[in-house]
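All protein chains but one are shown in place.
Up next, chain A:
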């Protein structure tokens, strides 16, 4: 049962990282245009080289 002392904090930590990541994406306005963003990957404008 000692394994729980590692596993529970680890699971909370991993979940917490996910939560912080989500809050980061939310704050940086990444959900403002979900439809446009999902379409933009199909755009071939910058396929050859990245935008400077």
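Keep this in mind: a residue touches a chain if its C-beta (ideal position, glycine included) is under 8 Å from a C-beta of that chain, and two chains touch if they have at least 3 such contacts; residues count from 1.
Everything below uses one rule, namely that contacts and distances are computed from a predicted model.
Chemist: Please identify the absent chain by the protein name in its UniProt record; candidates are "Peptide/nickel transport system ATP-binding protein", "Cadmium-translocating P-type ATPase", "Amidase" or "Tripartite tricarboxylate transporter TctA".
Modeler: Record says "Cadmium-translocating P-type ATPase".
Chemist: On chain A, what residues meet the omitted chain?
Modeler: 1, 4, 8, 11-12, 15-16, 18-19, 22-23, 26, 31-36, 39-40, 42-43, 45
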